[in-house]
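Below is one structure, written out as structure tokens, with a few remarks after it.
Complex shown without one protein chain; remaining protein chains in place.
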Amino acid sequence: MSTLFYLSSLVAIVATLMVITRYHPIHALLYLVVSFLAVAMIFLSLGAPFVAVLEVIIYAGAIMVLFIFVVMMLNLDKDTALQEKQWLRPRVWVGPALLTLVLLLEIGVLLVRGDLPALQLAVVTPRQVALSLYGEYLIAVELAGFLLMAGIVGAAHIGKHKKESLHRFLREETDAHEASAGDAREVHTGDGEGIPEKERKTWQL
Amino acid sequence: MILVWIIGLLLCGGILCWLTDTWKAGYAKWIALASVVADGLIISALLVHFVTGTGPQAVSPYPAPQVTTPSAEPHAASPHAATPWLIDYRNTWIPSFGISLRLSMDGLSLILLSLTIFLGLLAVLSSWKEISERTGFFYFNLLWTLAGIAGVFLATDLFLFYFFWEVMLVPMYLLILIWGDSNRRYAAYKFFLFTQAGGLLMLLAILALYFIHGRQSGTYTFDYFAILQSTLSPTAARWIMLGFLAAFAVKLPVVPLHNWLPDAHSEAPTAGSIVLAGLLLKTGAYGIIRFVLPFFPQASTAIAPWAMLAGVISIVYGALLAFAQTDLKRLIAYTSVSHMGFVLLGIFAMQETAMQGVVIQLIAHGISTGALFAIAGMIKERLHTRELARMGGLQTSMPAMGNLAMVFAMASLGLPLFGNFIAEFLILLGAFPQYATLVVIASTALVFSALYCLRMMMRVFFGPAAPPTITPPTASAQQDIDSREWIILGLLCVGIVLLGLYPQPVMDLAKETIQQLTLNFRI
Amino acid sequence: MAVVNIDRVLFVAAVLFLLGLTGVLTRKNILFMLISIEIMLNAAGLAFVAAGSKWHQPDGQAMFLFILAMAAAEVSVGLALVMQIWHQHKTMDVEDLNKLKDE
């Protein structure tokens, strides 16, 4: 089993490294799927088959699909990759990378110092997890439900296709800017006057 | 119970003002006037009762036996001696922390309470026309400030005292912030920060007293009379006293801590200036007399020369600054610094004559400076300016106001016949035997006060009128005072002259308190 | 059956987490930042599960589930935001999105 663990760990780390260094979003996402699958293997090796399955289904499945949808909807293509290449210069990434490396070293030292015992492997079955979830964590489960609900509503609201709209604090500034610029463009004013009917409705939402 | 009524009337009146304003705009000022007048009636009844000497009822405010420890402290007055307290009211409020709703009144409180209502009435009258926006909320703030001040003068529970201390602060802050002049935000923040910083130090000191007393006697209480009985180590006493003194010195104000005052006074609306100068400053003096001296007799004796020095510096420094100002209300504000320096000088002289002078000074300054602020407000209503350079020759168009202003200017520079003279005379006379040098320096302020008062009169009322290009001679700018303003200024004028000619009733009222106090310091 | 030391697992979690963090720090593209955050969340989940198996308790897995729920919610809102940003600003550069900054 330890071989499985080390192997999948290696795969996970390499895949993740690839994720954060890719220029093209789709490449990155594919490596991410690999990384998730590797982590799922780690879970399995740790005796947690339930979460391993969930990892594959939800992370590598559902969430990744969402990402890919968005990439496709936004039509991110080679231009984006080119831009990414420009952005990702050593000047940009060396500093943070060094910092995180130091952090990694410190964590490593802490872990070594902790002198933790070896893991006694025992499979925690989905049944146990389910009992725990609907026993002591019932309220947390409810809250997670709320969270997901809020996520859905929020995503639905935010994701609506609408014209530029800013927070009211920021709007005052832009108003002033645009008024001074004498721009004839339509601007959301405080009381919603001068806005086409359709947009006013979105604003009132 | 009557004391609760006094404060309650103001609080309820304030809320009513606010509520009715949304419903019908014109009613707020009438409600405010009615509640202040009702309070005035109560106070006058009390005044008549206690001055004409049907005599104080024997009220022993000293606490129930479990608190009285067989005290050997030299300063604690014996509980069964004749007390200066006239009315005592107590009720529980938060018993688990030893907080009670306790209001007591002695002669000093009664005097200051009368001043509060008197000036409160005039403040309401003087904002009759000045305030046109959100009148309900304005009168709410004004009445709550007054209630806070009245509460400060009456509370004999330290927690309650602190409560009222804040109650008078926040509405005042709003008064400046909302209805102030052009630079009102700066002034309001400055006022709030200064007083709040002092107030928090005082809160710390109160808590320290609370715990020290609690640890000593086993009863945790904020009661004034109970805490009066506790003994403090000299070091503790010194630090706690400094905490109290910080709050009161900011309010008074003493010179390095006075900077909030000119800004707040000059930016506040007229009523705000009157209440600030006439009443809020008095709470500082009252606090020192009521708390600092009785609680920490040794510590305050030790600090007395320094406090008096600070007072003298305030006197001279305030006068010099008043002389240089070009803004009418700032000028008057600095005269307050100067006059309140006399108060500090008199209090720490710890001598009966000087202390009597302090009491008179509190009232006289309230009236004379309040009147000057009222006049400044009236001028501002007409000319829309506070700048001395834009005034001049107003005596021609408004002779009555000029003459009344002359009266108050003369009162302010300490001319005999007015209350201020009696006050300054008694303070200086009382302090002279022990602190001759300080008194001589303070006396020079008589010359400086003449300098700034006469300069003010000259710039505002005398000389040629400001050229019309600077101050356009509109019809309203030419108007002499109307009957409402006559009532305000006339009342103040009568008050200050009465105080100058017949100050004895005031002095008799305060006598018991002062004698009790000075008893502690007799060597 | 001693498979592996707990510190090894935690170390792997830490490496994953820090890789995610590096991603957040180095990428300017908001989509990549979101991806990196997913990696970090995943790493955190790994640490939880490791701890759960150390004590043979289901709690670690329960926590992973919550993280999962949170990640799902976060991703849905985050991606909606990404779309909005793209539509309104025609850019994915977070450095351009600093309008809330105090001038």
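All chains are identified by letter, namely A, B and C, in their written order; residue positions are counted from 1 within each chain.
Heads up, the rule we're going with is that a contact is a pair of C-beta atoms (placed from the backbone, for glycine too) under 8 Å apart; a residue touches a chain by one contact, two chains touch by 3 or more.
Rule of thumb we're sticking to: contacts and distances are computed from a predicted model.
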| item | value |
| --- | --- |
| Per UniProt, the name of the complex member that is left out, chosen from "Branched-chain amino acid transport system permease protein", "ABC transporter ATP-binding protein", "Formate dehydrogenase iron-sulfur subunit" or "NADH:ubiquinone oxidoreductase subunit L" | "NADH:ubiquinone oxidoreductase subunit L" |
| Shown chains touched by the chain that is not drawn here | A, B, C |
| Option from B:206, B:304 or B:507 whose C-beta touches the chain left out | B:507 |
| Among B:196, B:217, B:259 or B:298, the residue in touch with the chain that has been omitted | B:259 |
| Options A:10, A:57, A:82 or A:110, residue touching the unrepresented chain | A:110 |
| Chain not shown: contacting residue from B:93, B:239 or B:425 | B:425 |
| Residue among B:22, B:44, B:183 or B:403 that touches the chain left out of view | B:403 |
| Footprint left on chain A by the chain that the document does not show | 96, 99-100, 102-103, 106-107, 109-110 |
| Where the unshown chain meets chain B, residue by residue | 190, 255-256, 258-259, 262, 320-321, 323-326, 351-353, 356-357, 393, 395-396, 399-400, 403, 406, 410, 415-417, 421-422, 425-426, 428-430, 432-433, 436, 439-440, 443-444, 446-447, 450-451, 454-455, 458, 461-464, 501-504, 507 |
| Touching residues on chain C - with respect to the absent chain | 21, 24-26, 28, 33, 94-95, 97-102 |
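As a working rule, only the chains that are shown with their structure count from here on.
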| item | value |
| --- | --- |
| Category of the chain touch graph - line, ring, star, complete, other | other |
| Euclidean distance of C-alpha centroids - chain A vs chain C, Å | 6 |
| Interfacial residue positions of chain C with respect to chain A in the complex | 1-12, 14-16, 18-23, 25-29, 31-32, 34-36, 38-39, 42, 45-46, 49-50, 52-54, 56-62, 64-66, 68-77, 79-84, 86-88, 92-93, 99-100 |
| Interface residues, chain A side, partner chain C - complex | 1-2, 5-6, 9, 12-13, 16-17, 19-20, 25, 28-29, 32, 35-36, 39, 42-43, 45-48, 50-51, 54-55, 58-59, 62-63, 66-67, 70-71, 73-74, 76, 80, 83-84, 87-88, 92-93, 96-97, 99-101, 103-104, 107-108, 111-112, 114, 116-122, 124, 128-129, 131-133, 137, 140, 144-145, 147-148, 150-152, 154-159, 161, 164, 166, 170 |
